[in-house]
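A single protein chain has been removed from this complex, and every other one stays in its place.
Take a look at chain A:
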């Protein structure tokens, strides 16, 4: 806008002069001098000071002296400005409504812009006015805010000034409603009428002349002013509301951006992981091992390739439901959209095709419920309440009744198929040795480790079916490893609890449900010779399977440990004390503690997140980057989730409501 810029230039040109305190610089031309003298005179000019005063009233905060000067200058300077009245424009006054074809119009680019905009504007929707637009019309606001709205006030002030101090006092009384005095005086006026000018002048000097009409007029004016003020207040209020809304919207956008940033960071981490995995694979290849990485290796590292539709699934929403008849006690699956094996409390073990979402068959054989399941490729191992461990070949699972013929107890025979043995049933081996329920197991290649309520851990050779090692947790409790500082009574369970755990059968009331927790060994994980177990005494133990001795015990949980998992850096253990502890492997200390609302029954983690079931309907996800806890509950379980397992972005969870849900993460 050319006129505004020109104005500003003019003002800026004047500012140095004004700031120098009225010392005209040599560079200032005569017009500047003239403007300056006007600036200095401005406060004493009648109408001009009016306008600055009004402006001050309109925007008291922003009217710095410099601005007042600017205003005064702008209105007083007679320089050539587009918006200033010019001699030529006075002629326009007369013909304004008479502009006809005889006078060629000056068509400017703004004109063209305006005309071009018309069709677009006409097409815009015109909604019913609401809110402030409904309450205060633009013209009402205009009338309330334009300078002339203040005219009455100025006039009253003048009247009062001339009226004098006494009159003001009287007027003040009159305004408070004590008009009686005046009205009494009024009738008294008529007899005085003939008293002549001198008398009246005297009265005026005494301040008696403020007549009824003037007062009534003032009342009307003040009412009008008040109404105008009300309108302006409404306008300002609505403006404040609007700004509040805008700030809220901006805040929301900023939050969203923060979230996006977090997501990007996570993606970066994910890529780092993927790169590590791929590089490792590459290194393996180059080490001249043509062997294809086993499924177990893939489970730990590298990306699993999901069907392309998986990316289209909304994350955090359960998209499939598989029903059992009673609460889920254990589950595991081979790979996303692969095969799932799940067990319920009534002893049913079902095999599902995750691509179709259909039951493929059942694994029958255990007496009582199955408490631990692991699936790798076609091999499935289950541990049951009956103390037995069964090894299954999932390829042989079929609909219909399998027989138990051809099953070799504690395998005298290799489990190759088609070796003359009857291959009807999926069962390959039954490993017996535990005297109580097998509650945790972990196998890799041919080595299997199981934990059971008889308070022992056993290592098995899957080729021979023989138990090669038995590790007694009770013995470990009474012979703590030397390297561990002996502070069990301070941090771990109370000695009485330990004693109770040591004697006879183990049980612990679950805080939320009141049910008893009887799984002494909550979880085991083995990797190479390293073994980690979490048990009912609240201890997390690191075992060396070459010696069969625990070399470290991590104490901190105040209730039985229900699940453990470790990687190169950390051990994570979940417990009925409603926490997950993240242990630093090198320091042997709790590096972090995640607190939940309910006892933790199952967990799995990777470098970015810790996913847990914590006796809530929703599955909990702790973001290790943002340290935020979120809940997956959309289309989820209707009773607490108990078990979960995920690979890559595909998760399966089982709940007390007897259903298995599959999720996209």
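The rule is short, and it goes like this: contacts are C-beta pairs under 8 Å (C-beta built on N, C-alpha and C of every residue); 3 or more make two chains touch, one makes a residue touch a chain; residues count from 1.
The working rule: contacts and distances are computed from a predicted model.
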Protein name, per the UniProt record, of whichever chain is missing from view ("UDP-N-acetylglucosamine transferase subunit ALG14", "Similar to Ubiquitin-conjugating enzyme E2 W acc. no. Q28FC1", "Mitochondrial fission 1 protein" or "Checkpoint protein") = "Mitochondrial fission 1 protein"
Note = Among the options A:140, A:160, A:217 or A:310, the absent chain makes contact with A:140
Contact partner of the left-out chain, one of A:235, A:317, A:360 or A:591 = A:235
Message = So one chain is hidden, and I want to know which residue out of A:131, A:220 or A:315 touches that hidden chain in the complete assembly.
response = A:131
Message = Applying the definition given at the start, please give the residues of chain A touching the unseen chain.
response = 1, 4, 7, 47-48, 50-51, 54-55, 58-59, 62, 67, 71, 74-75, 82-83, 85, 89, 92-93, 96-97, 99-102, 105-106, 108, 110-111, 113-115, 117-118, 121-122, 124-134, 137-142, 145-148, 235, 239, 243
